[in-house]
Structure formats: structure tokens, C-alpha cells
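Only one protein chain is missing from this complex, and each of the others stays in its spot.
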Amino acid sequence: MPGNDRSVDTVVREVCAACGRDPTRMLDIVRGVQRRLGWVPEEAVDRIAAETGAPRAEVAGVVSFYAFFADRPQGRIVIRLCEDVIDKLHGAERVAEALVEELGVGFDETTPDGLFTLAWTPCIGMSDQAPAALVDDVVITRLSRDRARQMVRELRGHGDPHRLVRTWGDGNNAHPLVRAMVENNIRHAGPVVLDGFERGRALEHALRMSPIEVIREIKIARLRGRGGAGFPTGMKWEFTRAAPGERKVVICNADEGEPGTFKDRVILTERADLMLEGLTVAAYAIGADEGIVYLRGEYAYLLALLEDAIERRRRDGLLGRRILGRDGFDFDIRVQLGAGAYMCGEETGLIASCEGRRGDAKNRPPFPAQQGYLGRPTSVNNVETLCCAARIVERGAGWFAGFGTKDSTGTKLFSVSGDCRRPGVYELPFGTTLGELLERAGADDIGAVQVGGPSGRMVGRDALERRLSFEDLPTGGSVMVFDTSRDPLWIVDEFMRFFVEESCGFCTPCRVGNVVMHDAVRKVRAGQASAADVERLRALAGTVRTASRCGLGQTSPNPVLSSLDAFPERWRRELRPARRDDLLPTFDPRAALRAAELLAGRSSTVFPPGEEDAR
Amino acid sequence: MSGTVTITVDGREIETREGRTILQACDEAGVWIPRLCAHPELSVYGSCRVCTCLVDGRAAAACVQPVRHGMVVESDSERVNELRRTIVELLFVEGNHFCMVCEKSGDCELQALAYRLGITHPRFAYMFPERPVDAGHPDLMLDHDRCVMCGRCVRAAAELDGKPELGFLGRGIHRRVGADGGAGLAGTALRGDDRVATICPTGALLRKRVGYRTPYGRRRFDHAPIGSAAAAGDGEER
Partner (left out) sequence: MSDTPRAGKPRIATCSLAGCFGCHMSLLDIDERIFELAELVEFDRSPIDDKKKFDGRVEIGLIEGGCCNEENVATLREFRRHCDVLVALGDCATMGGAPALRNDIPLAECLREAYLEGPTVHNPERRLPADPELPLLLDRVYPIQEVVPVDVFLPGCPPSAEAIWQALVALIEGRAPELPYELLKYD
């Protein structure tokens, strides 16, 4: 609970001391200071810089980068309503209205009594139980107008977000260390990730092999990264193992930020041990002594559970020195909590964040496998990938490769959300058709499907026969269903806004190009664009895709490009003819005159109201 | 062996050494690739993307990409220059670049790139963002209107002047250079005679009172395009 009982100086000194005054722990330090002070005042930035030896400019840069850090005072309780497109189609905007009415302030504002700050936040990984919000670290799901009002009234009374949770979800959501209302919504448990798991089994198998043999097994299984890009895991491990460097690092990417994805949430809740075992197997194969689980800030409610699992593994000799009695196999894991930045799901942004810095992407080359975390060879793997790796070692490459297709072996966890009766997690073999998945999910009326989140592809009904796999229709897990009443252009608008907000801004095409593209999409939606404007948009999208520095910018034009492919008619319907002898459709004289009309108290006679379409 | 490698740039064979970036190799061979954030005295950065080339058919930033034997680079072609034009236009609409009142005009690398690429106007709408000026320092000023986020000042202050007091704040389109963590230039130890004072490619970070020492008409890019001197072999980057 924030309070002024202690001086900034004391708070910073205590928090920094607890983190060893280590500037690479900057995220933890800033988070700790904010927890105590309620925000991060300039004085605290000064003191953190002094305590850690980091330049003041760098500390301020970190504070300003992450959405969950506040460089101005905020309410004692921060309500972050999820603004994802799925939450919106389940009524998030109505919930927002109710919150604004009940609180008496707008978004990004704080109530005069200093009790609440209201904010929007991108997808928090609860699309299967939307609309959802974070009240501080507490997840509130299935909001309605009434529940939102009730929530605020209660908080005014007791001020404790945890007391809002009265019924717990299934499985470990009810665990004493979690106590969340979140539901797993496991609709289909497959044989690889969601099958039962006995901790230590995979590691015992691994230690019967040499590290090289473990890598060979992963390669024989043809395991590919589950985050979306599909890089062969065995090769990544091999590169990292072969890279020069005394100390090596393995990182689990649990920054599940792609909107519409929530399968890692379920794995972390129910199969944390499998993931941790996979990370330990990776460490053994690569020769790493340090492991990090980068947990997105939105999943802070799972932190205690995860840390408990790590602690139990230490006690059982599955982590620490001489793991399972093997001389020289020393490896430990820490959890790095994120602070609200999609950018950190990109592996170089994630590494920068682990180092206590802004989540700006880094240059490639050098690749993380050569020089990653603190310059050490680093392998970053997705939660699900690590689970698969553990299983491969436990049950054999042949068994694993028996599922899926030739180039996409094994199973895949799909997070299905949107207009369907059974949203949730489906573990199915790669190669399952999109239509089969959607039938299982109870999607009866299909207009558009977003496969792979905003950075993936938008497809129409004609794609239902396509196979979910790296060779056909790839996805890191997100499958969003939109019925025929939803407007694909609205979806594109929402996704482009998302990229504008989440771009780190390091490189020009992504920083500026996304803003220009988003504006162009809005012009189209407003009926103020011509075919020439769309062609210009398409060309710009191509440039942003080609010239951006990292995966975020390289995929951010996908909503525009894939919807132009899948729904060309929908785009065309909004277009206006561009006349050479008249005003451009994109120029709106009525909008441009509105401010002056208000000030002058009269309407324009040159461009009078009501003639918008007559000009 | 620090091996010699040969790469082909726009049909011309260039011999260079392993470990070089494409940009370094080309600079040494007198083949000029347009760039903004890259600077010979500073660490590799890769933010502006103006030096993007097609390397064996795939786009890559020449300032970041190391050479590899047999590599084929396409730089001065219409399709690559068109991509660069788009990037430069994006930089123009993002900031407030009022060249007519800027003391750096004629000496500005952003402007010079636009001239070289033959840009008469951007194809995108201007954003006209609100960006305050930091003029509190006795010898330096920071006009955010003209900043292109190239990070040269951030790197120069840290790497050349040993004063890591500049950094980036915010993210996305709200990204900006922050001096002293945002408090302003006046609070830093930066001085008018530091290297950082003259490293900015545009008129964003300026030394006060020296802007018109070189009159218009006698400035670096008044008579010949940026890169012509480098291509002629007498290196123009200062």
C-alpha cells in the first residue's frame, strides 16, 4: 500500500538494497519503488540512479517505457480495462462507460480523492473470459456494466482488490498462492503438453544422454518454436551451445502478449513444472548455468505459484548445484516480471528488459545465440516449446514426430476466442484444419478469422480447409473468430491502433509508418479515401514490412495487407471516387472548420453544414 | 585468418575484410550508401533504416549487416531508393521541419538526403506534433521539432564524451530524447565544446551562437549531393 510514511530516500535505498543495487534488476527496482510510493517521482529516479550507478537518463528511460510504470501520481488502485478487440466485441466499451460514470473520471485520469486511476490496457490474455480487467495485479473476468459498478463501490468500501475475488477458477487457479477467478477453459487436452506429468522424469531421461544427444533428439523430433516464427529449436540450442562464451543463458519467453493468445497462461497455471523442466533440459543441452522466466506483468497473479514451483524444484535437487547429483550441472532460474510492453515478447526486446533496460529491440546480428543476455550466448524459447522439448526427451523424438505434419511435428495449443460458444484452449495436432478447430469451438457463423493475432493473418470462410501449420497457416496460438456481423475494417483499425501503441519507436518505418497506416485506415472507415489512397497505403505497408528492424514492425502491416487480400470488397465499398478537379476525399472541410465555427458562433457559408456529400 | 572477402555492390566487386559491415566496406571502397543514424565515430545503431539495401534479395540495414563472401548487395537501384524516399518522407512528416527558418539548412543531412533522393514533397500528411524546445543550456539547445531519433547525440555523449546523460524517453511515436532523464540540457555536464555538440545530423541539437558562421551558399550540401565527396574518395563526414 503506497503511503508517505517514509521518505523517498529510505524507500529507494531499501528497495535497491533488496535487489543488490544491481542495475540489471532495474525493472524489479522500479516496480518495488512504485509499489511503495504509488508512482515514481523524479526524486526517486535520482536516488535509483545514485544507488545503482545507472545513468539517470537510463532510469528515466525505463520508467517511461513500460505502461505499468507511472512517472506521475496515480490512484491507490489502478483499474486497467482490457481494450482488446475480443473484449470490445464482448462489451468492453459498455463496461468502460459504466466505469467512467461510476468513477466520475475518464480514462488516463485519477479520481479527485486519489483512490482510482482508470486506464485502458492491451490484451491481458483473458480473451476466453472477456471483458476483463486488471485491478492492480488482480484479474477480474467476465465484466458487465453492473459488475463494473459493483466492483468500484466495493473497492470504495474495503480498498482491497483481492476481496473482489469470491469464487476461484478451476485447477490451480484455486491454489492458495493464486486464488484467481480465472478459468482454464481447457477444451481439449492433447497428448503432449496437457497430458499428465511427473516432475523430474524428463530430466532423468536427459541425463542419460549427453548434451549433444539431447540436441540431436530435439532435432530428430523436428521441434519448431511455438511462439509463431517456427525456428527449429534444436538448431537454436546448437548455435547457443557452440557460441563462444563462458556463461550461457536460457530464457523462457512467458511474455504472452499477442492479442488473443492465452495458452501460456494455462500452461503456466497447470504445467509450470513441465515448462521449468524443459528449461532445465535446455540448460543441460546448451551448457547454461542461468535461466530466466520472463513473465509478462499482466500475469503477475501467477508469480507466487511459479516461484513456489521453482523453490520446490530446488529442494528436490532439480535446480541449483549438482542437479540430480550430476557433477558440473549447476543451473538456477529466476523470474523476471515484465511491466506492460508487447515489445518485450520480441526476443531482443525481452533480453533488453531482462537486463533492466528499455524493451527496445536490438540489432541482429549479433543474434542472441551469439550475444544475448549481458552479452552471453542466450537461447530464448517459448513456454510451449520448452514443454514440448521436455516431452521429447521423456518420450522420444519418434513418438513426438508421430503427431502433426512433416514440417510441423507435434501438437499445438490454440487459444480460440471471439464469436464462438466454446472459447478456450485446444491442444490438437498440427495440420488440423481451421474449420475443424472452429467447429470444436462452436463457431457457427464465421465472417472473418484472425489467425496468429494482429501480427498474423486475417482470413475468410474460404480458408476453413487450410491446415494450421507452419507450411500453410501458421499461428503462435491465437485464433480469433468474428461472425458476419463484425466489420473487418473495424478489426483492422483496432489492430493498427495496437501496433501504434506498442511500437518501441526505435526504427523509423515502424514508429512513423504505423501511425500513417492507422490514420489511412481511419480515413477509409470514415468514407474519406479513394482507391489511390488505398494503393498508397498498400505501398507503405510493404515498405514497413520490408524495412522495419524487428518482428513487430515487420508484421504490423499484416492486418492491412491480409484484409486487403481476404476482403477486397469490404475495402472497396468505403472508397470514394477521387476527382481531379475537386477537393480530395481525405480533406474534410467541415471537420477542419468546426473549431472556428464554435469560436465565431456561426456556421461556414462557404462549406455549410449538411453539404458534406454534396461538394 | 582475418580473411579477405569479396562482395558485389550494384555490380561492382568490393574486396574487404571479415567483420566489416556492408556500410563500412562500401565507405572504404568509395561507394556511398545513404544513411542518417550511422556515424564512423559511433557504435552501430540501426534506427533510421535509410541505409537499407537488398542483400541477396532480402532487405537489410547496411550499417548492421556484416559482410559475407559472395554477398550481392543492391543499393543504388530505383526500388531501393524508392524505399529510402518513403523513409525520409516519414521522417519529414513526423517532425516539424521548417527548413526556411532552420540555421542548419544546407548543412542538414536529413534535408540533403531528401535533395539527393529528389523529394519535392512528402506523400503523407504532416503530423505537426507539439514538441517543446529545450533552450535552457548556456551553449547548447535541443529543438525536438527537428529530431529524427537517430540516437547520435545519445551515443556521442556516452561513447565520445563519457557523459551518458542523454537517453530516450517514452515509446512509439512519443519517443523523444531526454536530457538528464528529462529535466533538460541545463542539468547535464554537456558542454559546447563536447563532441556531442556537433554530431546531430539535423538542427535538433545545436551549439548556440555559431549557426551562421558558414553562410548559406557555402555549406556542405549547397552545391553537390550528400555522398558525392565520399564517393570521390575524400570523406566528407566530419
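So that you can tell them apart, the chains are marked A and B in the order they are listed, and the count of residues begins at 1 in each.
To be clear about the criterion, contacts are C-beta pairs under 8 Å (C-beta built on N, C-alpha and C of every residue); 3 or more make two chains touch, one makes a residue touch a chain.
Just so it is clear, the structure is predicted and the values come from calculations on it, not from any experiment.
A.B. asks: For the chain left off this view, which of B:R20, B:R131, B:R191 or B:K208 is in contact with it?
C.D. replies: Among B:R20, B:R131, B:R191 or B:K208, only B:R131 touches the chain that is not shown.
A.B. asks: Which one touches the absent chain: B:P164, B:G192 or B:P225?
C.D. replies: Touching the chain that is not displayed is residue B:P225.
A.B. asks: Contact with the hidden chain only, please: which chain A residues?
C.D. replies: Residues in contact with the chain left out: 578, 580-584, 586-587, 589, 591-597, 599-602, 604-607.
A.B. asks: Can you name the residues of chain B that touch the chain not displayed here?
C.D. replies: 92, 96-102, 105-106, 111, 114-115, 118, 120-122, 125-126, 128-131, 216, 222-225
The working rule: only the chains that are shown with their structure count from here on.
A.B. asks: Suppose each chain is reduced to the average of its Cα coordinates; what separation in Å results between chain A and chain B?
C.D. replies: 32
A.B. asks: Which of the residues in chain A end up touching chain B in this complex?
C.D. replies: 42, 45-46, 49, 55-61, 64-65, 341, 343, 358, 360, 363-365, 500-509, 511-516, 519, 536, 539-540, 543, 546-549, 586
A.B. asks: Under the definition above, what is the set of chain B residues touching chain A in their complex?
C.D. replies: Residue positions touching the partner: 44-50, 52, 59, 61, 64-66, 83, 86-87, 90-91, 93-94, 123-125, 127, 148-149, 154, 158, 164-175, 178-183.
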